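Only one protein chain is missing from this complex, and each of the others stays in its spot.
Labels run A and B following the written order; every chain starts at residue 1.
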Amino acid sequence: MHGNPGRDAMALLEVSNLSKAFGGLMAVSGLTFSVEQGQLVSIIGPNGAGKTTLFNLLTGIYRPSTGSIVFDGVDITGCKPYQSARHGIGRTFQRTMVFQAETVLDNVTIGQSLHVKTGVWAAIARTRGARREEEKVREKARAILAFVGLADAGERPAGNLTEEAQKRLSIAMVLATDPKLLLLDEPTGGVNLEEIGGLIELVKKVQRSGIAVCLIEHKMRMVMSMSDRIIVLNYGTNIAEGTPAEVASNKEVIKAYLGARRVA
Amino acid sequence: MKIFSPVRIGWSLALILAILLPLVLGEYLTSILLLIAIWSIMAVSLNLLYGYTGQLSLGHSAFLGIGAYALGLIAVKLHIGFWPAFFASTAISGLAGFLIGIPALKLRGPYFVLVTLGFAAIVGVIVLAWVDFTGGANGLAGMPRPNPIPLPWGAELRFDSLRSMYYFTLFFLVLIAAICHRLVHSLIGRTFLAISHDENLAESLGINTMQKKLISFTISAMFSGVAGALYASYNVVISPDLAYFARGMDVLACLIVGGAGTMAGPIVGTFVMTAIPEGLQIVPYLKTLINGIILLLFIIFLPAGITGGFKAFFYRWGHAWKSGKGRNGIA
Partner (left out) sequence: MLLASGLTIIFGILNVPNFAQGHLYMVAAYLGFYMVMSYATNYWLALVLATFALGILGLIVYFLVFYPIRNAPEVNLFVAAMALLMILEGGALYLFGTETKWFLIPWSRRVLTLGELSLQVQRLIVIAGTVVVMMALWVFIKKTALGAALEATAQHREGALLCGIKVSRISAMAFVVGTALAGIAGVLIGPAVLLMPTMGMGPLLVAFSAIIFGGLGSIAGAVLGALLLGVVESLASGYISATYSLIVVFGIMIVTLLFRPKGLLGREVWRP
């Protein structure tokens, strides 16, 4: 499942001719690509190329001007953010977003909300089913925290964590929604050099567990070493696409970057 | 929660006091307690929406009025007994909450606040203007007291006296507070809190924020309606100023001063803001003015309210939090 865009298997995510206009400005135009099950696809490009806009389109925060998004066989074009999450697309934000005032464990508990079956009446009555579900949710939250390496931080307020730990937490929260595709928007942004390695390992771990990952990053070495495929955006369209090796030697890409940043 | 935690002890003591006080206090003071209980119910219901789900509604006076007038109109004009009318009025308030919530909750931030204010103003206007239906400025009289409830050993629970009405009201206060407590500590309650902290983040995690907000809003409206019906039953007479929007603001002031986002906050706040002015015999006209001043002072200097200040004081050594869970003081 690495590398070859399997033409026999249906892609997990298929984007066709996607575009988004804000007034007169075309943030994204004519974007077409696909992501296979379990792949790690990196999206790179200069600032303002439309990468975060793409994520916003995929998760329903923006409504596309044209084009379609098909996820796992279902057309989800134009659905609302919570619906895209329910279909299995999870997403983290460039600016780390966690619930600062809640404990770490509660953050992950909240992340599971979309799976909670207990209704209002049952919650008020505290039926056995309600209590059992609460326990189940807490167990799963602890498991996820262990997975991302935050096992002992459970009771601390999320606002007290370091930047790197908060990024792990936001990944944990999204994992709690049981996504099939994870969109990570600069997961290593603002993190110390020593800590980046740990986050990279985590992302690889997520991919190994069968979840496809779509990564927005600027750190070239990281992108080159991790990705199955890379998509390069500039001015809202994809100017190149392929394996790391193909992209690295692509003249258009080099021109767009004018000396690609080779950090980390 | 441990069996003998300080919080539980505090609540039990408060409950015991609430039950015993009327037996020793005179009529006047008991009536004050009764009013405090009624407004507390409304404050608790507002707390669910504001303290725990983060939506500031200036319009709950509408539901207060709807609850009161629904009870009155159904009981008086349709000649139905108290109990069916009471349940009907509760249902109607909830329905009103649902219907108003649907458009209002599509908005965020100041728009939502404004629209709820608008609804309150409009309901107030309707109540005043629809003279045939509501009696206009003269109000409605003849609100029923609850019918006697037969007890298994042949006696009856009668509601003619002030004290009995007080216990009746207290019963509902405890019931509603308990329901809110359960709700807030459940998994759904976590969702409410998430929405109050960061609605966008909650939505990105798959939470149908509109639905959850609507649930919170409807329940909150329903309970405010109960408060209205109870007031009507106690006071026997109701007038349009019950639905005047400033009343909603008064209750909000009680809530915030007491500490939104905590279970004790609304009750403490209502108690303080009602008992003290009564004690000082302040003219009613000044009430809104003083409430406003107190609220302003609190929101600038102690946004977490009395209970928030308490918590910060006692738990200073523990966490880096500025105050308890709730809307204010978040890092």
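Simple rule for what comes next: contacts are C-beta pairs under 8 Å (C-beta built on N, C-alpha and C of every residue); 3 or more make two chains touch, one makes a residue touch a chain.
Everything numeric in this text was worked out from a predicted model, so none of it was measured.
Shown chains touched by the hidden one, complex as a whole: B. In the complete complex, the residue from B:Ala121, B:Leu162, B:Ala275 or B:Ala312 that touches the missing chain is B:Ala121. Note on the undisplayed chain: of the listed residues B:Ala141, B:Val236 or B:Leu286, the one touching it is B:Leu286.
In the complete complex, the residue from B:Ile92, B:Ile215 or B:Leu252 that touches the missing chain is B:Leu252. With the whole complex as reference, residues 54, 56, 58, 103, 106-111, 113-115, 117-118, 121-122, 125-126, 128-129, 200, 245-246, 249-250, 252-253, 256, 283, 285-293, 295-296, 299-300, 303, 327-328, 330 of subunit B touch the missing chain.
Everything that follows uses one rule, which is that only the chains that are shown with their structure count from here on.
Averaging Cα coordinates per chain places subunit A and subunit B 42 Å apart. Remark: subunit A residues 59, 61, 80-82, 85-86, 91, 93, 97-102, 106, 109-111, 113-114, 116, 118, 120, 123-126, 130, 133-134, 137, 157, 159-160, 173-174, 176-177 touch subunit B in the complex. Subunit B meets subunit A in the complex at residues 179, 182-183, 186-191, 193-194, 197-198, 200-209, 215, 219, 319-321, 325, 330-331.
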